[in-house]
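With one protein chain removed, the remaining protein chains of the complex are shown where they sit.
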Amino acid sequence: MAGNSFGKLFNLTTFGESHGIAIGGVIDGCPSNIVLDFEAIQNEMNRRKPGQSSIVTQRKEPDEVKFLSGIFEGKTTGTPIGFVIENANQKSNDYSHIKDSYRPSHADYVYDKKYGHRDYRGGGRSSARETASRVVAGAIAKQVLKDIKINAFTSSVGDIFIDKPYQDLDFSKIESNDIRCPDQDIAEKMIARVKEIRKEGDTIGGTITCVIQNVPVGLGEPVFDKLHADLGKAMLSINAVKGFEYGSGFCGAKMKGSEHNDLYHNDGTTKTNLSGGIQGGISNGMDIYFRVAFKPVATIMQKQETINKDGNTVEMQGKGRHDPCVLPRAVPIVEAMAALVLADFWLLNKMY
Amino acid sequence: MAGNSFGKLFNLTTFGESHGIAIGGVIDGCPSNIVLDFEAIQNEMNRRKPGQSSIVTQRKEPDEVKFLSGIFEGKTTGTPIGFVIENANQKSNDYSHIKDSYRPSHADYVYDKKYGHRDYRGGGRSSARETASRVVAGAIAKQVLKDIKINAFTSSVGDIFIDKPYQDLDFSKIESNDIRCPDQDIAEKMIARVKEIRKEGDTIGGTITCVIQNVPVGLGEPVFDKLHADLGKAMLSINAVKGFEYGSGFCGAKMKGSEHNDLYHNDGTTKTNLSGGIQGGISNGMDIYFRVAFKPVATIMQKQETINKDGNTVEMQGKGRHDPCVLPRAVPIVEAMAALVLADFWLLNKMY
Amino acid sequence: MAGNSFGKLFNLTTFGESHGIAIGGVIDGCPSNIVLDFEAIQNEMNRRKPGQSSIVTQRKEPDEVKFLSGIFEGKTTGTPIGFVIENANQKSNDYSHIKDSYRPSHADYVYDKKYGHRDYRGGGRSSARETASRVVAGAIAKQVLKDIKINAFTSSVGDIFIDKPYQDLDFSKIESNDIRCPDQDIAEKMIARVKEIRKEGDTIGGTITCVIQNVPVGLGEPVFDKLHADLGKAMLSINAVKGFEYGSGFCGAKMKGSEHNDLYHNDGTTKTNLSGGIQGGISNGMDIYFRVAFKPVATIMQKQETINKDGNTVEMQGKGRHDPCVLPRAVPIVEAMAALVLADFWLLNKMY
Partner (left out) sequence: MAGNSFGKLFNLTTFGESHGIAIGGVIDGCPSNIVLDFEAIQNEMNRRKPGQSSIVTQRKEPDEVKFLSGIFEGKTTGTPIGFVIENANQKSNDYSHIKDSYRPSHADYVYDKKYGHRDYRGGGRSSARETASRVVAGAIAKQVLKDIKINAFTSSVGDIFIDKPYQDLDFSKIESNDIRCPDQDIAEKMIARVKEIRKEGDTIGGTITCVIQNVPVGLGEPVFDKLHADLGKAMLSINAVKGFEYGSGFCGAKMKGSEHNDLYHNDGTTKTNLSGGIQGGISNGMDIYFRVAFKPVATIMQKQETINKDGNTVEMQGKGRHDPCVLPRAVPIVEAMAALVLADFWLLNKMY
């Protein structure tokens, strides 16, 4: 109820603050007898990890996951998978300047008001560091899902965007550049933009597109737990996300029914896919695709006025090593959350 | 788990198909001792009801809600509130033509595949008729929330949109026209557009904006159950919704941190509100606002090719009385779902 | 959260007060394509219904269940099954004498304190009338479970008890007498005892034993959701229940390990079954059996002193038609709750 668990049958509970001893989580409901590929898990961690390239924060976190339970002789046992990731940065003194002040557009103010007691070290629980635990669980969910393929990529940075449909992109190129954009020309422009922004001590937003393929027909529950409603919630639960659209999305709101309807081939596939692979909340076997909007990182290396606990105006400037743009590191988080949702509905669908 | 319940503490379970005997629901967790305003509840029902104006379906449903429990001497007792709404239209024969065929961009195909048994009468459970039960519960949630004000309105139809910030609109005008747009000039254009579309036998999409005011600081849970994540899920669970954005939304993805950050006044309110009243998933006391994208209604009065159960191509044309545009009837549904989310977090926040 | 729902995958939500318009419920998660035997459902209702024999309350309630949704052409559709049972007795004036007083060992006092507003008509929500909805859902759960057989029977009334192991009883005799005891000699003594007690204006407690056969190996989840823990909760949620034991139960607490251990046959069945068909919370394929203790009905036809709202002493005497002993009517309720638990775990086990 306090919001640190996600999923019904494939359930993840996370814990940990950015500057505590460790973060981690418990995965409950993972089927037994899955031979885990630990390298694949660590690889997902590396995609999210700070310091991986010149356009992300240069903070150092090895982000090695240590499994404590639920795995025996390399296979899942069906019991809960407990895991921890140590915080290498835990003893940082970087945050004394924000101890009594509220950083603009951060969660400092609301946490203080809600809980009456705040872990001021780097955002504590509200830090995106928590998402490392989601990536662990998502990497395992991907292995549960086997044939279902989930690919996310950076589709825009500021006003630079990919102007092709995803069908024209080569997903194998996503990892070939630091911004995780499969269109190399656009990727270069995005990277240049991020570097420029960082020089200004500023940050920039963007969007991530995610495509899920080989989904069987029937995932999702009607009415409240529609597949896209749970995907939307999953994405909106990621730090800095401001919007979610799937299939035709906001563009669909401008269209006419005669333009928007997806007519059938005789085999039940559809000629177009404005539905985004989901009808009535249930997967129809076509590609699921959606787009997620990320706001610019709130911590900027420029002076800003803000207030302290007493309501007095104070000046503040970001210190330390922060991301000028979260997108490249958010790509594996989007995939992880998508995998969690899919694994949950995939298990639930076994009931039928 | 099968997706017919919504909410944790303030919980709604709905049942019923469009052409069954009745639809209805159970509200569990409504606080006791609330003096219910039954006229206000029926008024919300009337806002959603078919036949209310010339631009919506002319189907006739009195949509009178009958409460069976949980209320005694005009006040809630704290026990579950059971209610039913009879289906006046239940004996319709209008749907024989779709018995064995799958209507394009409807849920017919996926229901048949998922359940192996389909109630073909008008979509059955996948029909938006189900949302009448949500409006009942939402109307009660509004009464629980008292001072928190929730106003939704049609902000675009096709490519016609309100080009003012919501602060410049007079919400008291929302109910003064059939499309539920508070800007009278735009409303007229929207209505004309819907009539034109209807003449073509076509349908049109649009967006609804919702503004929630007088929200206390502290609603929402960090990490997975962020206030906007649950609002997003709530909206995406409404039939025909393709997208959700709050605060700066997709526009925020184009901005720089220095432009996007909301600086503080000394009293903790913010000078701008690109955050949309929510920071780190928790309400900060500023207005919450979000936008919801609706696709055009899938049932059109034009001939379309589709397939039947055997995979053969058949021709189909919408029959009966359908909405050319769902927006005016969706406005109270958006408000209802917002009220359910807020009531839930409001109760949960009493824990702290 | 407010406690009116039961079950995870096979979920029942009930509503309704003893003297409101109707009681009813919603079953969510019932698999599709089950051809329902409506006569079997009504038969379970008749076993619970008042007025069925000379040793139960002579109140008249037809207790006919009306299904509103989730069933089409005689089969379940996979959508929620909504149902109502009208309260024939709703306009009774029998309860004016308890309006401001608290009946001893009833829930009147705690409801008033908890909710600050009380439906004083016959206990309202705390009345065992609510269990009629459980019997509906349980009857459907039995049909879901097919081969799993659930038989409950009255095993003691006051100090009269069956002194044979259940293996020596003929379950087909349970319905052959009014007390639902398969041992005819004991049944006669029990019935005589109940009649005697009724003459005194008093009531009497007893126990019900339940045996579940043909259970597959593997139902139940380890740790918190052990099969017997959920069975225990289910039974303890029935009105008037004071205790639950399974397998060797409280007797097992007096035994030595060398006496209590169930040794294996080579096929994995066990030579003895003190475990009661459950080991480590998971069914092992042997018979599950448990015993449930019911206190005597609190409403007696004798004068008792009690207090009113103002804390003044008042005299009270039961009016109307009450059960001298709940056991015969509780037998189908015990079976229904057992069926709900089993159906839930049976569905959950499909995940593995």
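Here the chain labels run A, B and C in written order, and each chain numbers its own residues starting at 1.
The working rule: a contact is a pair of C-beta atoms (placed from the backbone, for glycine too) under 8 Å apart; a residue touches a chain by one contact, two chains touch by 3 or more.
Source: prediction; values computed, not measured.
Colleague: Looking beyond the chains shown, say which of A:Pro104, A:Gly124, A:Gly158 or A:Gly257 touches the absent one.
Modeller: Selected residue, touching the omitted chain: A:Gly124.
Colleague: Extract the touching residues of chain B with respect to the undisplayed chain.
Modeller: These residues touch the chain not displayed: 1, 9, 29, 31-32, 78-79, 222, 347, 350-352.
Colleague: Touching the hidden chain in the full complex, which residues of chain A are there? Just list them.
Modeller: Residues touching the hidden chain, for chain A, are 1-5, 8-9, 11, 13-17, 20-26, 28-29, 32-33, 66-70, 72, 75-82, 84, 114-119, 124-125.
Colleague: If the hidden chain were put back, which residues of chain C would touch it?
Modeller: 1-6, 8-9, 14, 102, 104-107, 109-111, 113-115, 125-126, 130, 156, 158-159, 197, 200, 202-207, 217-218, 220-226, 228-230, 232-234, 236-237, 239, 242-250, 252-268, 270, 274-276, 279-284, 293-300, 302, 304-307, 311-313, 348-349, 352
Methods note: only the chains that are shown with their structure count from here on.
Colleague: Regarding the chain A and chain B pair, does the interface count as same (over half of residue numbers shared) or different (under half shared)?
Modeller: Comparing the two copies, chain A and chain B contact each other through largely the same residue numbers, since over half are shared.
Colleague: Looking at every pair of chains, which two share the most C-beta contact pairs?
Modeller: A-B
Colleague: Mean of the CA atoms for each chain, then the mean for all of them together: which chain is nearest?
Modeller: Taking the mean of C-alpha atoms per chain, the most central one is B.
Colleague: Round to the nearest whole Å and give the separation of the Cα centres of chain B and chain C.
Modeller: The mean C-alpha positions of chain B and chain C differ by 39 Å.
Colleague: Would you please write down the residue numbers of chain C that are in contact with two or more other chains?
Modeller: Residue numbers touching two or more other chains: 1, 9, 29, 32, 78-79.
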